[in-house]
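The other protein chains are all here in position, but one chain of the complex has been omitted.
Each chain carries a letter (A, B, C, D and E) given by its place in the written order, and its residues are counted from 1.
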Amino acid sequence: MVLDKLLEQHEAAIVGLWVDHVINTYAPDSAHFYKTQKDQFANPVGITFSESLGNLFKALRTGGDRDELSKHLDPVLRIRAIQSFTPAEALAFIIDLKPILRSQFKDALKEKRLSRELVRFEDQIDAMLLIAFDVYSACREKLFELKVSTEREKIYKAFLRAGLIADIKAEEPGNDALH
Amino acid sequence: MSDLPKPDDLLNFSHRPPKTEWMDTPAEIKKGFACYAGNPKSLEAVGLPNPRTWSCFDEDWQLPENWQEIIYEGFKERLDKFRSFKVFMDICVRCGACSDKCHYFIGTGDPKNMPVLRAELLRSVYRNDFTKAGKLLGRIAGARPMTLDVLREWWAYFFQCTECRRCSLFCPYGIDTAEITMMGRELLNLLGLNIDWIATPVANCYRTGNHLGIQPHAFKDMIDFFVDDIEEITGVQVEPQFQKKGADILFITPSGDVFADPGTYTCMGYLMLFHFLKEKYGLDVTWSTYASEGGNFGFFTSHEMMKRLNAKMYLEAKRLGVKWILGGECGHMWRVINQYMDTMNGPADFLDVPVNPITGTRFENAASTKMVHITEFTADLIHHGKLDLDPSRNENKVLTFHDSCNPSRGMGLFEEPRYVIQNVANNFYDMPASTIREQTFCCGSGAGLNAGEDMELRMAGGLPRANAVKHVHDKHGVNMLATICAIDRAVLPDLMNYWVPDVEVTGVHELVANALIMPGEQERETDLRGEPLLGTEDADE
Amino acid sequence: MESRRSFLKVAGVAALGLGTTPALKAVAASGEAGGGAPQPQVKKGAKALTAKQWAMVIDTRKLQTAADVEPLIEACNKIHNVPHFNNKNHEIKWIWETEFKHAFPDKSNSFLNESVEHRPFPVLCNHCENPPCVRACPTKATFKRESDGIVLMDFHRCIGCRFCMVACPYGARSFNFRDPKPFIKEMNRKFPHRMKGVVEKCNFCAERLAVGEMPACVEASQGAIAFGDLYDPHSPVRELLKENFTIRRKQVLGTEPSVYYIV
Amino acid sequence: MNLKYVYSFLAVLVLFLVAYVGVEGLGLDWLFGIIVPYLAVIVFVVFGTKRILGWGRSAVPFRIPTTAGQQKSLPWIQSSPIDNPSSKLGVWVRMALEVLTFRSLFRNSRIKLGSGPKISYHLEIFLWLGALAFHYAFLVAIIRHLRFFAEPVPFFVQLVQSVDSFFRFEIHYDPIQVGLPGVALSSIVLLLAVTFLLLRRLLDTKVRYISLAADYFPLFLILGIAFTGILMAYFTKVNVAAVKELATGLVTFQPTIPEGLGGVFYVHLFFVSVLLAYFPFSKLMHLGGIFMSPTRNLTTNTRAARHVNPWNYPVKIHTYEAYEDDFREKMVEAGLPVEKMPAATAAEEKE
Amino acid sequence: MLELTFKGGKAYYGWVLALLATIGAGFALYLWQLDFGLGITGMSRDVSWGFYIANFTYLVGVAAGGVMVVLPYYLHDYKAYGRITVLGEFLAIAAIVMCLSFIIADLGQPMRALNVLLYPTPNSILFWDMIVLNGYLFLNLVIGWNVLEAERNGTKYQQWLKPFIYLSIPWAISIHTVTAYLYCGMPGRHFWLTAILAPRFLSSAFAAGPALLIVMCLFIRKFTNFDPGKEQIQTLAKTVAYAIVINVFFFLCEIFVAFYSNIPGHMDHIKYLFVGLHGHGVMVPWMWASMILMVLGIILTVNPATRRNESTLLVGCLVIILGTWIDKALGMIAGGFVPNPLHEVNEYVPTLPEIGIALGVYALGALVLTLFYKMAISVKEEVRA
Partner (left out) sequence: MNDKNKIIAGLIVFLALFTFPVWYNLGKAAPAPEVILTEKAKEAKVCVMPTEYMRANHMQLLDHWRHEVVRNAKRVFVNADGKEYTMSLSNTCLDCHSNKADFCDKCHDYASVSPYCYECHIDNPKGE
């Protein structure tokens, strides 16, 4: 599998391009801040992107299974889910890996066997997009769940304590008739 | 999503946003980032101007025609009334020291969340109206006229600042963007532009003394509910007193602890502590349903509203004739008390300098305001060995401490809560030095932004703090985040739930109560939350 | 306006940080007196004596007693404002007299003939052709002048590190441990003295050679000391060297000293 | 490519031409030598004072210091008297540290130093070093320039000069001879520091994004001052006696225009005058502003001593009586003590 | 990490203030020397280098000694030294700061010091000495700072540091070799004209440097709660033992060559040092003391029993430090200059102001060492906690 060896050699370059690409979806100087600030506590977004995308690409290259991919997708998408991106914008970076790969192996692609392997690898990327979609939706659901729960908690507990809710007692034997 | 992206849109999605100047990129008010507008009933209840139903998402904000003039007059008046405002408008040299310190900039990546730019939003209008250079040179001198877009921008970004003042720490001249945000919000309030999550609690607090509008009897019922819980766990019947005249101490805590989990357990902690002190040392503490709210959402509206809501504390203390006031665990409440209360509603000469009757300690640092922080009080007790504590009961909790912004940068309360925690629990780990004490990161939901509708903003704002908790969670296995602020206790569970799922949130005095050996209490199997204590869980099954 | 325009030119040229020499040319080029006057330049004095490598032959047989050597030292010290310190540590010596066994430690045998043993030998800087001191100096403050082979001191560049004193195998160099001015009996106004913190030594009376005069000690020795160009076969030095057997101090060290002694 | 710094650069260029042509071409040396400096000083003093008094007029309603250290509370907890100054002395020391050592900038670089790999922290500490070098070099240069304004030259000016040009830079090679009579270290440091600050504002995207044209202008101006100063001192060798004659003339209000002062000098003088005149209307007022910033110049014993707010007007509040009137019945029912018993139950008791 | 140097207890601040006072006094004396001239020192026309250059030579040795910790850890991956390489590097920084200060103090015209840069002369050894010393200072600052920084953040030090570290090892050897070449290149000075002067310098450096490091480690273990580790100290002690033995062996070789060949030029210098020459022998007691101390040092460090017991090891180290100091500082200078090229005997004894200025420079070095060690120890305590 010639492509695997190529991917392995160029891994650092590809991941570098990919991370830059993701970070460049932000405003220019925020992107500059995300790229240059190396302190993980002062720049959690930038550092998480570079680490997780690195692991993600390694998992993708070595044919990682669904769980491994989502384990690495989760930190990135958890951040993208709460920033002002539409779902399409949030997940776009997954399929943007394809043009990066194509530009990286432009010359090698002339050789037929390699281009067939690349097409198959791109299918894997599409599969990863679907996994990403699940992870992204899970984050969004968690967000909405939190929104709903704050409202419910607020009222329910207040009612409970104000004695407006009679909480259901445990089933006592014999207090209801069978008819 | 009415307008599905057309196929060709898909391609240029990941293009870089246009590199236009910040003055040319208009602010976009987005769902999940802006809070709903204040409902007119609340505005009328406290007499705030221009009450009407409107939404920030639609175009027409139903503003009075002469709104520019109102803004100008309001601006002028505040420049005279606040030297901080006028000085901060003039001396910023835009050196960029504060620009990457704001948790909202770090989390959202929106350049206008940089503290220097948030201030420039206001400063640009100031230059246009109040400085010669601004009038002459216009855009070159960094001035721009007050337009509707600018107003929308103010609305979007002055409600994206939790007034945590981290930027003021790093600014060479101490320019306080929180102060500028307060002025911005006051100006917006002149036009009736405020958010419901602040306006309604203000109205409730004004009328019923607490943010939720809990009526006195309901307030007492809730406390009684806690009394039953305590009895179930410890077998001891605590008897809190309400509006008891002639008591030693009036205790005021944020009402958030009375209704929102996990604050409720901290409230139970207070009850047990005061019962213990009453039993052992005869300390007479009273609560008050009238002054049942330590917090002050008026602080996020205007200086006048802050004063109107805060007046209750001294009035109630005077009416009940207590010796001094004890304040519960809260964040912005303590900024108001520590730096504003005495000036606004003082002097409190009907109270005397707080002395802890049990240990005899005179709280010199509260000699004029006559209000002591609960952790100062408890730390003093522990230091003199007045509390019988069994820290092993908190053994299953691996703790870390989140310095709430206001006690950290408005008071400097670092060692007291840590001292208390380390005496009531054994495993405590501080987060990295650059994320705690005076450099602490905000929970992302302060200054009245802990509504439900701006959850994305809150998650983005709390990202740096969550990232630090995740670090100590991975490194030391921390599973409990302690904090001394009611809003923190209400919002951090959501933050933890989203970023670091297996870390819970607790108040400091819940831990104190867990460890407290009450006179005449039964052998405890569970902590205040009903979870089994270490070593007893196998006994149960 | 006149002076201003010229100033402009000077300012313009100097502005490029080219300093004096080009500025000199510029001024000349502007030519106050109009026309392209000749450039200011520097040249040797008319009467200047030149040589490829100045050398000295001291006929010690003619300088038997201290009284013979004293005037040499006096002459040198007087015209070069050499200070006289009573504290031996801070002594400044350009030329001084010492016994044979000190001047030639490697050649003294035990039963030396009386006259040589007690004869005062005048010693001074040998102006070596391969000077260790010039090799050691970190700033080229001491340097061997290609034009005439004299080893000179540039007192403006000397940082007073005294590495040259350590390097000199003849101990011919002295250091101004303190301000020499108060210790100069009467000042020769035609020759500058030194300041504290710099090293100094015999300069083969370079200033006198430049105006065609023989070095002070040579004149004062009435013929006892010959001075001339080592590489000019007809110079007095070469004449003496041809006829007499001469020795040099520590010549085994390969420094090639230029001062020969006839014993 | 935003035009902000181009405006400023052009402005400084125009000023250069105005002065140079004005003097060299039109011979207006009396204008640039006497009128403009006097005007500049007047503007600086009058409007500077006006601006500071303007700030003074605004009230300081509340005491809002930013605390950066442990407060003074219980005796056995060690408080940080400088970062959280509860005493007047603490405030003076905190302000002095801020003004003399730029402590917040150092603290700022310290954060980066404190954690995170190397690359990022170098940039931050350079801001602290650059700013400190720039301000001190500028101060030393001003003290050195007192030699033109005072006759006889005061002792401390000579001392500063001798220390400043202690190290000799006497370069004597064929193409270039420079360094006599002496090279002032502060002139070199000033030129390098202001160039660094300008490059940082131009190249660091974060700082460029927030910079206004008004931020570049003083930097270009001071760069011009430093450059012309060095040009005159070491290369074109201005006629120092004439400069002093003009300067002392200005200062003793007997202005004269001596001969032999080239255009470069008047450019230098004009730049300084523009800087002085521009001062009160610009961010340079942080000179006075830092002393009046309420988050740095107040003590933090806010609970121990009451701060009086001059315009503390009374406000409408919800009294306890009104509160009790709303809920008296329910409070009694819940067993809460009330001031006045509700009318109904009072009636029952009566029966 | 600089902020760590500001947090300390009473004793720490007291010590720093004492050092500052000494530095102040030293500087005042230096101003007097600047005004009066080098006449206030004991140097003379025949002994033109004195106490300053003597201490300079010794301290370059101490700085080079740091390599004995860096080399095993980075080249041979001797893990145990990981804990104390930073201490070695910071000791080197403090030593180099003292060396440069001694050079400046020794110059007659310090205001022209930049001439060495403005007029570079590659044929002068002093020019190379300036380059290697400043280079070594820069290397140690960059390496020490970054390694400590990385340790504080729990990360591995950056990759680009590797070449600097490998460069610093031969560079350490070079600084002391160049210092030796200052002496052994001089044609007229027989005492120094020996090929093994550089090896002798290095051997005494590798004895003195690690010995001082051992004393520092014992001090640190006693007064702070960071323990450099027993094994590290034992390995250092072995290094000291070997080095001091080699140093004495080289010295005996010198003695043999001089006395067996019986050349007066060589013998006189050693005779002057050990038995006095023409009635002058101020150095005699010092040299014998130095020999006795070094032999005692050999006994204490070579003998395993006394080496393992840390108190006797401490005595051994102090004795070696003092012994090598007298040998290399006083003996080397006095021996070389007396008798002078004209075979006259003028002795040299440092004067009080000279010693005062030297103490001021030592205090400056101690201050730099204290600040850097305070930073290093605080980081190590913070990481351990």
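Methods note: contacts are C-beta pairs under 8 Å (C-beta built on N, C-alpha and C of every residue); 3 or more make two chains touch, one makes a residue touch a chain.
Worth saying up front: this structure is predicted, and the values here are computed from it rather than measured.
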Chains on display which the left-out chain touches in the complete complex: C, D
Touching the absent chain when the full complex is considered, from D:25, D:75 or D:181: D:181
Option touching the unshown chain, where D:132, D:146 or D:317 are the choices: D:146
Selected from C:143, C:163 or C:261 as touching the chain missing from the view: C:143
Positions on chain C contacted by the hidden chain, ascending: 3, 6-7, 10, 19-21, 23-24, 27-28, 31-33, 37-46, 48, 143, 145, 147-148, 152, 154-156, 187, 189-195, 206, 210-211
Where the unshown chain meets chain D, residue by residue: 45, 49, 52-53, 55-56, 59-60, 146-147, 149-154, 157-158, 161-162, 170, 172, 177, 180-182, 236-242, 244-245, 247-249, 251-254, 256, 258, 260, 288, 291-292, 310
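The rule is short, and it goes like this: only the chains that are shown with their structure count from here on.
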Contact distance in steps, from chain A to chain E: 2
Closest chain to global C-alpha mean, per-chain Cα centroids: D
Distance between chain centroids, defined by C-alpha means - chain D, chain E (Å): 46
Distance between chain centroids, defined by C-alpha means - chain A, chain B (Å): 31
Between chain D and chain A, distance of the C-alpha-averaged centres to the nearest whole Å: 46
Junction residues of chain C - those touching two or more other chains: none
Chain D, residues touching no fewer than two other chains: 107, 111, 114-117, 170, 206, 209
Sites on chain C touched by chain E in the complex: 88-93, 98, 101-103, 105-106, 123, 132, 135-141, 157-163, 165-171, 174-179, 196-199, 250, 253-255
Residues of chain E defined as touching chain D within the complex: 1-3, 111-115, 118, 146, 149-150, 152-153, 155, 158
Residues of chain E defined as touching chain C within the complex: 36-39, 41-46, 48-49, 103, 106-110, 112-113, 115-116, 118-119, 121, 123-127, 130, 182-183, 185-189, 265, 340-344, 346
